[in-house]
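Here the complex is missing one protein chain, while the rest keep their positions.
A, B, C, D and E are the chain letters, set down in written order, and residue numbers restart from 1 in every chain.
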Amino acid sequence: MPPYDVVTFGEALLRLTPPNFQRIEQTTLFHGSIGGAELNTAVGLARLGMRVTWVSRLPRNPLGRLIVNGAREHGVDVSHVVWSDTDRAGVYFLEEGAAPRPSSVLYDRADSACARLRPLELDWDAILAGARVFQVTGITPALSDGCRRATFEAIEAAKAAGALVSFDPNFRSKLWSTAEAKQVYLAIAPQLDILFCSHEGLRDFYGIAADDAIGAAEQARERFGLQAVVMTTREARGVHDNTVGSIVVADRVYRDREREVEVVERLGAGDAYAAGLLFGLLTGDWEKAVAYGGAAGALKHSIPGDFPLLTEEEIRQEIEAPSIRVSR
Amino acid sequence: MPPYDVVTFGEALLRLTPPNFQRIEQTTLFHGSIGGAELNTAVGLARLGMRVTWVSRLPRNPLGRLIVNGAREHGVDVSHVVWSDTDRAGVYFLEEGAAPRPSSVLYDRADSACARLRPLELDWDAILAGARVFQVTGITPALSDGCRRATFEAIEAAKAAGALVSFDPNFRSKLWSTAEAKQVYLAIAPQLDILFCSHEGLRDFYGIAADDAIGAAEQARERFGLQAVVMTTREARGVHDNTVGSIVVADRVYRDREREVEVVERLGAGDAYAAGLLFGLLTGDWEKAVAYGGAAGALKHSIPGDFPLLTEEEIRQEIEAPSIRVSR
Amino acid sequence: MPPYDVVTFGEALLRLTPPNFQRIEQTTLFHGSIGGAELNTAVGLARLGMRVTWVSRLPRNPLGRLIVNGAREHGVDVSHVVWSDTDRAGVYFLEEGAAPRPSSVLYDRADSACARLRPLELDWDAILAGARVFQVTGITPALSDGCRRATFEAIEAAKAAGALVSFDPNFRSKLWSTAEAKQVYLAIAPQLDILFCSHEGLRDFYGIAADDAIGAAEQARERFGLQAVVMTTREARGVHDNTVGSIVVADRVYRDREREVEVVERLGAGDAYAAGLLFGLLTGDWEKAVAYGGAAGALKHSIPGDFPLLTEEEIRQEIEAPSIRVSR
Amino acid sequence: MPPYDVVTFGEALLRLTPPNFQRIEQTTLFHGSIGGAELNTAVGLARLGMRVTWVSRLPRNPLGRLIVNGAREHGVDVSHVVWSDTDRAGVYFLEEGAAPRPSSVLYDRADSACARLRPLELDWDAILAGARVFQVTGITPALSDGCRRATFEAIEAAKAAGALVSFDPNFRSKLWSTAEAKQVYLAIAPQLDILFCSHEGLRDFYGIAADDAIGAAEQARERFGLQAVVMTTREARGVHDNTVGSIVVADRVYRDREREVEVVERLGAGDAYAAGLLFGLLTGDWEKAVAYGGAAGALKHSIPGDFPLLTEEEIRQEIEAPSIRVSR
Amino acid sequence: MPPYDVVTFGEALLRLTPPNFQRIEQTTLFHGSIGGAELNTAVGLARLGMRVTWVSRLPRNPLGRLIVNGAREHGVDVSHVVWSDTDRAGVYFLEEGAAPRPSSVLYDRADSACARLRPLELDWDAILAGARVFQVTGITPALSDGCRRATFEAIEAAKAAGALVSFDPNFRSKLWSTAEAKQVYLAIAPQLDILFCSHEGLRDFYGIAADDAIGAAEQARERFGLQAVVMTTREARGVHDNTVGSIVVADRVYRDREREVEVVERLGAGDAYAAGLLFGLLTGDWEKAVAYGGAAGALKHSIPGDFPLLTEEEIRQEIEAPSIRVSR
Partner (left out) sequence: MPPYDVVTFGEALLRLTPPNFQRIEQTTLFHGSIGGAELNTAVGLARLGMRVTWVSRLPRNPLGRLIVNGAREHGVDVSHVVWSDTDRAGVYFLEEGAAPRPSSVLYDRADSACARLRPLELDWDAILAGARVFQVTGITPALSDGCRRATFEAIEAAKAAGALVSFDPNFRSKLWSTAEAKQVYLAIAPQLDILFCSHEGLRDFYGIAADDAIGAAEQARERFGLQAVVMTTREARGVHDNTVGSIVVADRVYRDREREVEVVERLGAGDAYAAGLLFGLLTGDWEKAVAYGGAAGALKHSIPGDFPLLTEEEIRQEIEAPSIRVSR
């Protein structure tokens, strides 16, 4: 079996969403779907033709199978998922908002099979042999001590294997404190090649003070020896009416055009961006990376659920000949 | 049993709504829910911890039970609901619109159990003993002679009990004519403490001519001896894209900030505002009242159905640290 | 049986739409409805009280019956539908988009019963005897040779019967090439009385060069001896946020006011416009035609499915006293 | 326009059914459909190719249109429906049961447009001119005085026009008392040609005492000068597990074979039987009538909603080569 | 506030059920409802007019509120529910089966707010003062040490308050072992007044050997000083085709008649039986108790969800004049 293009590592959860903006208290129906930052990116990459494996830990029960099926459905390799006979699957409830009420996530993921991962359960050297990119977010180390240690081990193995290490802090205030997060982010930073982080994130988590975003990104590149800092931007006039864009500070500064998005789904946009960017990078250069990241991230806002259910043709169309007229 | 903080009185109906903007003529499915101006306010108040009773009349059949269950579910006392062995439950159909088509209500509430209320069925003195507020809207006296008489009796008993009387004309052109409404509104006016009424309403129903809203409100306060005139404002760029705000003219003029709302549901916003305002007033002062009214009313636009399914924490958050970023 | 006011001719298909912006790849549910440009217009006209027949060919199976039932439901005469014992019903899948992803149609209509129509199956002289308008779109001749020939025959018979011939090119790039379309459009043009066509369409399909729309329309009127050129306009800020308007160049230039539309459904708006326009024309004059066309077309954006489920009262209300406040 | 094969007269209602055996008190969703004994039979007949008109009275609002659309969808003529500008549409709620809980109907049809019919609104002689059958059930005269008088007038006009008069008492204890019903049934009896009535019904409503069903039917034939008494039978092992059969006592006794039915829907089975029987009679003889009635009635149990959505081919198949193997 | 007729104590969970027999692995939709043995019984009793409180512990989040709303909706007092700021709500997934596949429950209730109850959080003496019955099942002590201790304390307080103690072992093999259960069941036994237990249960959990059920029940009565042993019986020809009955061995042997049930929902039947039985006992005698228990339990099989959504009238009807004919 040839090596993977991309290896991702993290938890995926059953997501339960009341339909039509209903609140949990008033619903009798939940849409079930699957999501998890690293799996979302893995799905996006697999759909674009990359060889991707998603590493995680799941209970051997219908919910664990539901999650792994969802990954497999879109072509993600799941052969390194560890199965637990006793633990539970993580769950999260999403209440979709509309201005002025924000969407809100209720996590029920404590003590999940993934959080109970013990580092020695995974043979990172074998998994990462020959891989080109290892992608993880800050959610994984936030889950538990075991996940934190596994994240560090995976990054180390990735470096040893010659893979690029790509990291999105993805801070979740419902999982850990800023102080806890910061300590981990800083410890990881020097190992990274690609860091997804906003101007505010660079200041709050990495202590980088700079008046403008690009200046901050350049400081971060230098301080941590990064190949690129990826900064997505968002202006939100409402929950469903946003403008998104991005800047990548690598060998030079790459700016993607801004796009108006009618937000059907806010979740997973960053993960879709990451999928587009990594695909562009692995099949081209930073210019292609930014273009593909921007298009994939923007298009994702129109697709319900966490997964970026796009085709390369659609992304290319959005880059080369964007149109919102009915295609018929 | 301790006395009620708030007593409300009015009809609640089964609401039948075709999903996804469907017209009645094309649907095969109706979402069923419950609504009625005074019950909506009662639900909002009960959820905020107030002791609230809702007085009404319902048929002793599954629809009557459905309605009373819905009130009880959110903590509203229903021990004064009168049960009828013969009458029907009121029903209304809602077709949700989108610009340029307005939403439209088709009432089927004639001869409902509530409309057939005979005043002597209710012992208002007992119900209102010790109550702090009696809240009713102009829909109740529009239903029937019996309801009109009962409204007057209730207001009289409320005054006698020392409760504040709060009234929202809530004119419904499908229920009665402007002339009929005006006569009732004017007869009630001198008994009121709090009047919810727009600048136009003061002119059309109360004959108050003033160039600006605040001037009109001040005239109304003086003429009827009101404690406060509550004026909510709305600018509608579309059915689903509004800006809302409010002004309360009481001991001084209180202005709430304006809020952009992405309208999921237009119905019940005024009733939610009333719930927030009365809660703020009963637990604080007019400043708190306006802040809570404005936040509750604006947030309600994001919640399907008539009921303001909010928590105090959400209202406080919207007042103190509003944000439309996903909470996770 | 009295003659028809309007005769239309074309295919109607089963439309399958994943709910809530879902992509086909992620859905487990399809909303089924019926649509087809000429049938859509026929439904609109029948609902406004016109005697309308819709001519088509359908398989004698549940899908064929579903389609004919849908036409009949709204009062369209279907007595000239030809039934096939062997062919299939056309189907199309619609993925609803949101900016920046456009809505997209996946046709599965090849070899449908309608496409397999042989011209001699229809007695156009009998059908059109006494008719006032024959309405067809460019989709019908795009379906097959048989449909093309039948279209020409129908137009000829309509002229012979003294009916106005009304034509909307409705170019579908998924059905034929621009070159093929152009040839047919030009061949039909001299027979037409009413042509629905934008400024760009006049240039691309009819080779009419003019700097402004009205100039182009006037040239077209003259060149082809048309009674009127109908030009609808659309500015799309997003898939769901549009401004629509229209200009009719007939004995003089008629301009309808522009309207903001919150787009629930983009499909069928042009067909609704045509229904309104033809109704206005047949019951009044070009001024009424434009007003009814514009109101019907704009209102249609708020109604799911292809059919313009409107009443004359609603159209009149939108013309005379437009409002987006809840009607109650 | 040629005369009708069959004229029917009665109310049709909006039916609201909670899905999946839910009780009204627990549902948030109602399936909407249309039903009414005489309309159900009319739909069945129209689908079999008969010219059928359904006479009724409906409000000019979306619910009235929904009902008339449903009739028209299946080919029933509605040109004699009287439209009211003020009244309401009748509604009924159905709770589907499972043993030992019976299905239960909650009527909300008082003061409906149909109940408020005034006899002079209908020109029965014109409607019935040339008709072959007039079909009505005992529900229509139970609705109101006006409906009772109209029923009598219609029957008289039918006799005058030489049509067969067919009547199914369809006793509804929630609409009137046995005594009231009996009086009407007996007054109508001498005018009838075809009476649908069970052994028990003949005893309870017509005072015919006989030990066996056939003896009773023969007495009834003789006493009232009937052409036929139609007796459907049902053995219910559960709500969803029944055996149905029928006997027609006409010039001789015709017995249909008994059929096991897996009951998806209990409502409308008798009306479907009537449609099959009348179709068989009008296109054949009593033997065909019984065969078609029995097959149509049995098959109807498998179809949700009140309408007998069958084809002649399916009925013939059930008569000639019944099978429950998947047809593929 | 007057004392409670019945006090119940236990966990209620969010139940998530894929629709239409779908397996978890194939669904994208979950019906959400609420269930828990003691709450189910409480709901049944409250609907019959009893004063009932349900004691539990819930998280202060939307799921906790959903559960408490559900209890309150049907009139159950929830003023003694303890709120937790940190814990989770228990969840269970139900896959509905059909022969030969059984229905299957997947619990996700470990570490729920209820399981984390600490006994001192509840003032049982106050809660039970004046109560007539304390009802609990063997699920509660199976949840955690804290729940076990609280169960014992509650039973002790109930005895002290003079309430009858009613217990249903309700063994759940997915929660604990037979050995663990047995130890608790035996420790509780001498405190009980009413024991719900089958012949097999008496043998397996209480070590009572007797050839026949009644003999076993009589031994149990004697050994533990019980007032009654309640034995429900079930013969299952399929998942959806059962015969149920019951025997109560009290001062004498009471046998209810057997009933065929078409099983819409298997869950909650025993809890409904208990509600009927306790209601019958508290408002009558053992004869009434058995009749009401049997009817309520049998009827519950026709109602989706865990709650016995019945009325006293329906139960009485099923006892006195059972029928499965449509009620209309």
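One rule holds for everything that comes next: contacts are C-beta pairs under 8 Å (C-beta built on N, C-alpha and C of every residue); 3 or more make two chains touch, one makes a residue touch a chain.
Quick caveat, the model's predicted, so the values are computed rather than measured.
If you put the hidden chain back, the residue from D:V263, D:L277 or D:V290 that touches it is D:V263. The residue from A:P3, A:G75, A:G146 or A:P322 that touches the chain not shown here is A:G75. Among D:R51, D:R72, D:R88 or D:H301, only D:H301 touches the chain left out of the display. Seen from subunit D, the chain kept out of the figure touches residues 19, 259-264, 298-299, 301-305, 307, 309, 314, 318, 322-328.
Panel shows subunit A; residues 1, 69-70, 72-75 of it touch the chain omitted from the view. The omitted chain makes contact with subunit C at the following residues, 16, 23-25, 27-33, 61-63, 65-66, 69, 88-89, 91, 93, 95, 106, 108, 110-111.
Heads up, the rule we're going with is that only the chains that are shown with their structure count from here on.
Over half of the residue-numbered contact pairs at A-C are shared with one candidate from B-D, A-E or A-B, namely A-B.
Distance between chain centres (mean CA atoms), subunit B to subunit E: 40 Å.
Multi-chain contact residues, meaning those touching two or more other chains, occur in subunit B at positions 23, 25, 69.
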